[in-house]
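Here's the structure, in structure tokens; my notes come after.
A single protein chain has been omitted from the complex, and every remaining protein chain is retained in its original position.
Take a look at chain A:
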């Protein structure tokens, strides 16, 4: 648990929920970088998401996941652990699967991001999306976007030689419903159909 001091410093600096009485004075911020008005440093970044170019100015602390969900209204990528441990936030950056929760958005100048929303071609689902339906590879669905984006990466990397290999190279995606057997089948089917 964060200490009260840490909570105040980090939350107040976030800007959205500053309760005036909580901010005890300049000592709370100390010499933290902030402009004269007390706003935390921000940066401008231009990146492409699902083929569409965006230029945004965001607080330097914004993760790619929060950029997608809170600024670009792409809520398909999910926030599970926010620490790189669960994989629910997996997206492709320049074709490689990464944890968007551990990626600072301002570092993505010129990058190409693909999220679950960018996978289908019009009304035609990506083969792995279809395979997840065919194999009943989810229950609650919270991890599914991350599983599918990670599965696309796994197939691209050629790590689908056996169910064991798929399991190993999909281990960065946790499913609390325990749909692993069907997830592995969906990835396997899609890889074979490639």
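Everything that follows uses one rule, which is that a residue touches a chain if its C-beta (ideal position, glycine included) is under 8 Å from a C-beta of that chain, and two chains touch if they have at least 3 such contacts; residues count from 1.
Just so it is clear, contacts and distances are computed from a predicted model.
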item: Identity of the absent chain, which is to be given by its UniProt protein name, from "FAD-binding molybdopterin dehydrogenase", "Zinc transport system permease protein", "Glutamyl-tRNA(Gln) amidotransferase subunit A" or "Putative ABC-1 domain-containing protein"; value: "FAD-binding molybdopterin dehydrogenase"
item: Of A:49, A:74, A:98 or A:113, the residue in touch with the unshown chain; value: A:98
item: Touch with the omitted chain, as defined above, among A:50, A:82 or A:139; value: A:82
item: Residues from chain A at the interface with the omitted partner, ascending; value: 1-3, 6, 9-10, 13, 31-34, 40-41, 43, 59-61, 63, 82-84, 87, 90, 96-99, 102-104, 106-107, 109, 150, 153-154, 157, 159, 167-173
